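A protein chain is absent from this complex, but the other protein chains hold their places.
Entry: chain A
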Amino acid sequence: MNQDISVRFVGSAGDGLVSLGWLFAKIIKKHNLNLVGFRSYQSVIRGGYNEYQLRFSDEKVYSVGEEADIIVLLNKQVASLHLPRVNENAKIVYDQDYVDLDELGYPSDIIEKLPIPMKELAKQVSKLSVIKNIVVFGALGHILGLDTELIKEVLEEQFGYKGKELVEVNFKALDLGIEFAKNNNWEKVSKKLKFEKGKQMVITGNEALALGLLTGGLKYYSGYPMTPATSIIHFLTRYLPKLGIIVKQTEDEIAAAGMAVGASYCGARAATGTSGGGFALMTEIVGMASIQEVPLVIINSMRAGPSTGMATKTEQADLFQAYGASQGDFPKIIIAPNDIEDAFNVGIESLELAEKYQMVVIVLMDLYLSEGIATVRKLNLKYKTKRYGILDKVDDDYLRYKITESGISPRTLPGTPKGMHFTGSSERNEKGFSIASTLAGLPETLPIRNAMVEKRARKLKQVAKEIPEPIFEGDKDADITLVSWGSTLNIVREARINLEEEGIKANHLHIKYILPFQKEKVKEILENAKEVLIIEQNFSGQMQRYICMQTAFDIKHHLRRYDGELIVPSQIVEKVKEIVKND
């Protein structure tokens, strides 16, 4: 594995952990390093136990890792709770005025203690308690060998708008931290990373997705607050007056999805976002938009369920909810983005597919992908999307729901003369008129019903032709094939690379498109595998069962995690060794 460094901040809600992690990520990013970060937290507004882990390198970083090179303990309570998570060779930064590691039973022989009176030092320059975090950054900068000028540039960028004075305070606090570490002979970390001034972005998955949606022509977004989807609406709202789009907080998720359908019906590209509980409410609209053939993008950022479940914990357990959303037999598109950069791409792709095929597209994010942060270098924000299938002018013989070979019918938007038609949630004829009331069951109506069901189904076949093949990496003749889906791509990638370093050849099949599903390709890969292990963040193996349903291939081995925390590469490596050893 390449050289990388992990830093873990441990604090309580109210310690400013989010902004602290974000600021530290910006410092790292400024050194042109690659970074992945994730905050593990609880559903409380004050107190509690939270961790923010950031891992960075001058090469690609796949996951936040398991161990930490540096652990920063921000208060006594969390220091005590953190004890079981401490790993060998960790440098532990803490405030000795408040925390006594020996008293708490920290293993002195395997860790390096780095006490620093962060609060006392911060008091020398400011009354603001958060300044202690900047003192810590100074000390960390010293042991990581970071460039002080680059750190100061970040501080200036972040606090400059609040005035010169605050920037100066931050600089002084930073210098105090550096001085302290130097004077106390804090040893630098042994790993050496290449620095230069960098210009890449650091961003969360939800924000990348939102940028993708905007690039893809988003004009209307509605939502009802629900973790972990809420930060999408927060981001979009922030820049509202400059974007010319509507962002609407609604009375419930049914209204959020319903309004998005109304806006989309008028031609405004529309999306709505929620988590599993809100998605459950939206399902009636999934069916409605599907039969109306109005484009709609729904984001479901999954969290641990059922019901309220664990609001701040991650899970991949809504696959069947998305697949089965709404009554009846009709096609829909389901995409699970791979990582933060891919969330941007899916933002564009989902709106385009929805409009092109007049279908509902469900984007399955999860808490890890939505809230995780990463440096990204390749977001094509200048991408120019185009319109699909909208007629400006029609003749008297216009049929909104014309039966076509592709299944896609011509569409007019309100305001278009002669384009008036009826868009119903009931089954209809080509003109749009309901065949569900006085025409239902008539001999002449039966073929119309069949033709409409089949027309809608044909659209999914068209979509299947344009989506890329599943990701398949590694040696074809590997000892084992790892299977994953959605947000865990990079975690499993890291495991595969680690396995190879240990001499175990593994390859990796990753599913992003759940519907349409590339079953022939998936089947071919699985049938050629020596062993197959599927890795999922749920209890019952939803993707494993789904693959079996689609391909009749029953995957033998599985690794499932459902305690709410992330699957880690070492779990996968261990599991693979078990399987390969038994062969």
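By definition in this document, a contact is a pair of C-beta atoms (placed from the backbone, for glycine too) under 8 Å apart; a residue touches a chain by one contact, two chains touch by 3 or more; residues count from 1.
Everything that follows uses one rule, which is that contacts and distances are computed from a predicted model.
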The complex's invisible chain, by UniProt name, from "2-oxoacid:ferredoxin oxidoreductase subunit beta", "Branched-chain amino acid ABC transporter permease", "Glutamate synthase (NADPH) GltB1 subunit" or "Small GTP-binding protein": "2-oxoacid:ferredoxin oxidoreductase subunit beta"
Per the whole complex, from A:33, A:261 or A:408 the residue touching the absent chain is A:261
Which residue among A:53, A:206 or A:222 touches the omitted chain? A:222
Selected residue (touches chain absent from view) among A:148, A:250 or A:445: A:250
Looking at the full complex, which residue from A:162, A:387 or A:556 touches the chain that isn't shown here? A:387
Across the whole complex, the chain not displayed is touched by chain A residues 157, 199, 201-203, 207, 211, 214-217, 219-220, 222, 238-246, 248, 250-252, 254-256, 258-270, 284-285, 287-288, 292, 381-387, 413-426, 431, 433-434, 437-438
